[in-house]
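What you see is part of a larger complex, with each chain still in position.
For clarity, chains are labelled A and B in written order, and residue numbers in each chain start from 1.
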Amino acid sequence: MSEKPISRFPVPALPDMPEDIRALILSVQEKAGFVPNVFLALAHRPDEFRAFFAYHDALMERDSGLTKAEREMIVVATSGANQCQYCVVAHGAILRIRARDTLIADQVATNYRKADVTPRQRAMLDFAMKVSQSAHSVDDADFAALSAHGFSQEDVWDIGAISAFFALSNRFANMVSLRPNDEFYLMGRVARG
Amino acid sequence: MSEKPISRFPVPALPDMPEDIRALILSVQEKAGFVPNVFLALAHRPDEFRAFFAYHDALMERDSGLTKAEREMIVVATSGANQCQYCVVAHGAILRIRARDTLIADQVATNYRKADVTPRQRAMLDFAMKVSQSAHSVDDADFAALSAHGFSQEDVWDIGAISAFFALSNRFANMVSLRPNDEFYLMGRVARG
C-alpha cells in the first residue's frame, strides 16, 4: 500500500473523530474492505463531512429515472473534464461495478463522445458537461433535447444536480491534492463469470 | 413585486413542505423580511435542501480567520466569473451589509483586481478564483503565496472550500434559472448614518 500523503491538510486518526463520523467510516470500511480517502480527508472538518455525504447520498442513492451506473457516468465524464484524479479513479471503479462493464469508465473519462453509450446516455452526458463547463449558457434548447430522449423533469434535475455537486467535489479534491486509494485502480476491471 | 417564475422546476407551497424546512424558511423570512428564492427552489428536493444549507452554514457561519465580509467577497467574485445572476445579486447584497461598504459588491463582481481590497484580500481572491476556474492547476506556489500573506492552513481550506461550494451553487442556480428576489438589488446600497 502506498504511503504517499492523501491530503495536503491534516487527517485525523479514527479515535479522534466524532462518533457519528467514525461509525460511518467503519461501516464503509466493512462494506468496501478499505476506507476511501475522501472520507478521511473530509473528516478534518466534521460539519463539512456530514453535509458533503448527505448531499452525495441525496443525489446518488435516491430513486431516480437514472440508473446508478448512469449517475456514475455523469461523475466520471465531468471529473475527467475537470482533471480530478481522485474522482476519475474512485468513481471510475464504481462505474465499472455498477455498469458491469470493464471498459466504460476509461472511455467516458477520456472522451464520452466515443464511449459505448446509448444515444439517450449521450444526451444525458452532453447536458451534464454543459452544466459542468458552461452552466451560464444552459437554455430552453438543452431542456428540449433531453425531453426528446424521454427524460422527465426530475431526471433533468438529477443530471444537472449531480454535475453541479461534482463541480464542488472536483475542486475540493484538486485543492487538497486528494490521493485515490490504490485499491480503486483495479476494481471492476475483471469481468465476473 | 415581480411575478416572473423563480425556477424552471416546481416550487412547493409552504404548507406542503416538510416541517423542518418550513420552520427554517419561516425563521429566515422573519429575520430578512422576505424568503430568498434559493430556499423555495431547493425545497422541491428536501434532502438536497438540508444538505445544501448545512454545507453553506458550515462554511459561512463557522469561526474562521476570514471575516464574514471576506467570505462573501469570495462568493461574489467567483459567482461573477461563473455568470451566476442569483449569487451575484443575493450575495452582493450580503457583502455590502457585512462589509458596511456600498461599493464593494459591484466592484468585486465585475473585476476583483480593480476592487477596493487589501493586498491580503487580493491574494485570497486570486486563490479563490484559481480554485473556481482551474483547480486542476493549484499547486505549492499558490499555498506559499497565501502563507506569505499570513493565511493559516485552515484559512486556506476555508477559501478553497467556499469557492468549491459556490461552484456547485452557481451551476445549480444557472441550471434552474433561479431568479434573484427584487429585494436584494437595493439592500445595503445606502450607507447608514
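Here is the rule we use: contacts are C-beta pairs under 8 Å (C-beta built on N, C-alpha and C of every residue); 3 or more make two chains touch, one makes a residue touch a chain.
Because the structure is predicted, anything quoted here is derived from the model rather than measured.
Chemist: Assuming 2 chains are placed, give the number of copies in the entire complex as this structure defines it.
Modeler: 6
Here is the rule we go by: only the chains that are shown with their structure count from here on.
Chemist: So what angle, to the nearest 5 degrees, turns subunit A so that its CA atoms land on those of subunit B?
Modeler: C-alpha superposition angle, subunit A on subunit B: 180 degrees.
Chemist: Roughly how far is subunit A from subunit B, centre to centre by C-alpha average, rounded to an integer in Å?
Modeler: Chain centres of subunit A and subunit B, defined by C-alpha means, are spaced 24 Å apart.
Chemist: For a test of understanding, state which residues of subunit A touch subunit B in their complex under the given definition.
Modeler: Contact set of subunit A toward subunit B: 8-10, 44-45, 47-48, 50-52, 54-55, 57-59, 62, 82-84, 131-132, 135-136, 138, 143, 153, 157, 160-161, 163-165, 167-172, 174-176.
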